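Missing here is one protein chain; the remaining ones are kept as they sit in the complex.
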Amino acid sequence: QSQSEQGSLPKKVNIGYLRVPNDEMVSKTKAVYDDYFNKLGVPYEFIVFDSGVDANKALASGSIDFATMGNTNGIIALSRGIDVELIWIHEVLGEIEGLAVKNGSNITKPQDLVGQKIATPFASTAHYSLLNYLKEAGIENQVQLLDMQTAEIVAAWERGDINAAYTWQPTLGDLTKNGTILVSSADMAEKGCVTANVCLVRKEFSAQYPELVAGFVKCLSDGGDLYRSNPQEAAAAVAAELGITTDNALMQMTGSIWLTPEEQLGADYMGTTGKPGNFSKIMKDTADFLQSQKAIDKAPSQEEFDAFINSTYIEMSQK
Amino acid sequence: MQNKKDFNKNHRMLTLLTWAFIFLVWFIITRFNLVSHLIVPSPGEVIQTFIAIVKDGYNGISLWEHLGISMLRLLIASALAIVTAVPLGLFSGYFSKVGAVVDSIVQFYRPLPPLAYYVVLILWLGIGESSKVTLLYLAAFAPIYIACVAAVANIRVEYLLSAKSLGASGKDLFFQIVFPACLPDIFTSIRTAVGVAYTTLVSAEMIAATSGLGWMVIDASRYLKSSVIFVGIIIMGITGVLIDQGLKALEKKIVFWKGYQ
Amino acid sequence: MQNKKDFNKNHRMLTLLTWAFIFLVWFIITRFNLVSHLIVPSPGEVIQTFIAIVKDGYNGISLWEHLGISMLRLLIASALAIVTAVPLGLFSGYFSKVGAVVDSIVQFYRPLPPLAYYVVLILWLGIGESSKVTLLYLAAFAPIYIACVAAVANIRVEYLLSAKSLGASGKDLFFQIVFPACLPDIFTSIRTAVGVAYTTLVSAEMIAATSGLGWMVIDASRYLKSSVIFVGIIIMGITGVLIDQGLKALEKKIVFWKGYQ
Amino acid sequence: MNNELIIEIDNLTVDYPTDNEPVRALDRVDLKICQHDFICVLGPSGCGKSTLLNVIAGFTQPSDGTFLMHGQPVAGPDRQRGVVFQSASLYPWMSVRKNVEFGPKIKGLPATEITRIASHYLEQVHLLEVADQPPFQLSGGMKQRVALARALANEPAILLLDEPFGALDALTRIHMQQLVRKIWQQDQNTIFMITHDVDEALSLGTRLLVMSKCPGTIIQEFSVDFCDRAIDEHTGRVHVDADYLALREEILDLIDV
Partner (left out) sequence: MNNELIIEIDNLTVDYPTDNEPVRALDRVDLKICQHDFICVLGPSGCGKSTLLNVIAGFTQPSDGTFLMHGQPVAGPDRQRGVVFQSASLYPWMSVRKNVEFGPKIKGLPATEITRIASHYLEQVHLLEVADQPPFQLSGGMKQRVALARALANEPAILLLDEPFGALDALTRIHMQQLVRKIWQQDQNTIFMITHDVDEALSLGTRLLVMSKCPGTIIQEFSVDFCDRAIDEHTGRVHVDADYLALREEILDLIDV
């Protein structure tokens, strides 16, 4: 392959990842990356982040080349002028995220949330879905939002400090032990409020090593293929890495939509080069919403999103 | 050394020049895009953000409320630390048995990073104000307690002996001699303690808060709003200096005999 | 007061009893399920966790490596702080013009909560070791610098005058008189500084780390592994006390004339 | 010595506990102090002078022997024995007046009485005009005068002075000596004073005790009366005569090693 040409390889590749069961985790645990990078002879490092928030800081300082994050953080990256592009959608979030309410709290409909404290990690996709949900119910100013990380949500829930929280698996599973899901991100997605985990790359990096980026994307789609062909095996590998049960892992993996490269390139999602898909519009809508929430100063334009979402590497990887 | 006034004036001038220079460098590197404005926002941006925050607040809460809630947390925690650590510290110093009981506990938790036990506090006290205030309280407690123990040990023995010879004992001795004799050190430690608590403010407001200066900086950093971060840091820096100056002035008034013991 | 040895023995006894009592209470409230074991793990659980961590490490990294990397960060940051803050502080104190330039900058950043500017450091220096070490460095710098400035101001004027009368000037005066005269205060401030840096350790290891004691506690708290949190806290507490004891012993050796000035 | 017996010390021994074996500071000291005695204690440094004073004050307990005051054993310091140390132990957080009022206030006297007493003794040491200043604004000599007034305000049965003028310059010291002599003569106090200055002892005391090196014991006692007979009306200085000089030489020979 042309990638092996002298001088066109980076000294090292730094990859920021999240500890969640997705295609990247499958590829990582099933040694797909090992094979790829070892064959190239390029050293690489996986650096774990708690959320896209910290990954964005790392991208901004040039500490990492690839990063996985929720699409809301991708928007923040773009709007703040971090020089990155979106090259892959890991998964479209479905049942994996949701608003849990405590049993016995008598919350069965949106209006019951009035006056309640609702916890969620700010600047996350869950935060965005929750805001949309509240806005739609017209009660956005009648609840108190608390900015908490997932572990703290569990602690506060256990202690009875909160009766509602919008969060994701596996935390969500802890909450539903004595709670129920009022609304999930799958429900929100149906209402047009799509959230997803995406992969960003530093443009400086992708411009210099496009082949490597395409190879990286291929690794991701290989991970997805592995999952689709043998879910049990993929779940087992992921579960070992995350320290959870295989069932739990599988439950989480089926709770979101994994896309094939073809689906990614389809009109519903990223689209092809020169022909942006619907995901770009979703991103724009999300950005407008974030702007209205003053989370970002100025939403990027549709054109900027079209350019930001770059399906070239998927196309290259499919050749 | 011609004249004291001239001398001080010269030095204030130098300090001013230093800051002017810092601002100039800041202006130049941002004006000529030597670094990304994400990494260093321009002075103009920061000033605009500051004005916007003063006018409209942050996240729907006015700046004064953010400042107020943070100061309130700090105040309550410091006040609690003072009214508990001072008597306990003085007792520990005065009655060595009390000291033997309390000392090692304080010595053990003192070096702990507050963030290490914050989760435990949240598990115990919940996500409300109490865990935040307790975190600040614990940060402020140790320096005051330790200073009080040391202060009692350092009381001039002549103060105690002459008071006894004048007929003082028990309560009189403690309140009229031991306490005032330790007051200068207590005050110094209060300044330290408030400083330490202030330093812990961001940690305390990191969890389950939606207001406070510290939370504002944390939230801004989630959205990479570096101009807000800068505004927050500048406000915190100035506030911190002001608090210390205020305490210093108070100290000079209350412990007027400091340095003359 | 019959005998000094008996006296000290009694006090050690009391301290031991205090801790025995704490462990007993801990044991009882967990044994009889007075609180959820999520909130307070039982002593047995904590000991098991401790043994497991000693044997197998945490997250695939041995406990000694966690401890080692944290101590290394602390050591590098403290060493850097010492070699920069001491000369700068002494110069600032000695040449008032240097002081006029540097002082206000240190005074401004000193009260800032480290977490407030950690974001900025990460944006500037990245997520690697340099931002972590810099955070610890900045935490350690201010106390040493400020103590050095004050120490120079407090040098007995007779030390300087008699040295001059003996023919000393310039470099001799600085290295043979000013520096050693400030050394006791420098050492005290180093102890403070290392303590402050240690307190900042968890903050520094909160972002993009995968090793270190602080990270271990943070990671455990992310997954609410309270027994790991307790193990971490206990290790950090003991380590903190040991570091301070070590520095104290070193101080006693190097600054043997302390208290005799 | 036809005056009332105040203090009776018999066979007094004091050992200080240390990490190794105890240090013997006083060895079988006998001493009787009567009303209106002015005792001056001389002796080489570290011979146990302060230890003796501390026992009388009640700060230190005898290891052996008896110490009686008015025939009663003493449990600890109390207002019967006023103490003045070498370096002022004035409380800097109280004004000069409050310092002097401290004893009477602790005693629980009525407010007017407290004020009267404080004014009286401040007047006696010529410091009424600085009564409202904090003590740290005073010179060394003034501080010691306040300490004296404070001790006197309790009207103790005996005044214990541990090198009270040791930290003062020679001129101020002479003035302080004149003041103490005057007060002693007027108020008929009983004074036990430690000093290093033979001239001071000679010009003030009625009984001079000379102590030996550690472990301290009283090796010789002189009864003197220069303070009564030889004071210049005008300058307040002692007339130095042959007797005086002879005694001075004798004492210097005794303590000079």
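Letters A, B, C and D mark the chains in the order given here, with residues in each chain numbered from 1 onward.
Here is the rule we use: a residue touches a chain if its C-beta (ideal position, glycine included) is under 8 Å from a C-beta of that chain, and two chains touch if they have at least 3 such contacts.
Because the structure is a prediction, the values reported are computed rather than measured.
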Candidates D:Asp169, D:Asp187 or D:Glu221 - the one touching the absent chain: D:Asp169
On chain D, residues whose C-beta touches the chain left out of the figure: 44-45, 139, 163, 166-167, 169-172, 174, 195-200, 235, 237, 240, 245, 249, 252-253, 255-256
Residues of chain C in contact with the chain not shown: 156, 158-159, 161-168, 172, 176-177, 180-181, 183, 256-257, 260-261
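Here is the rule we use: only the chains that are shown with their structure count from here on.
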Mean-CA-position distance for chain D and chain A (Å): 86
Whole-Å gap between the CA centroids of chain C and chain D: 50
Where chain D touches two or more other chains at once, by residue number: none
Multi-chain contact sites of chain B, meaning residues that touch two or more partners: 38-39, 119, 123, 218, 221
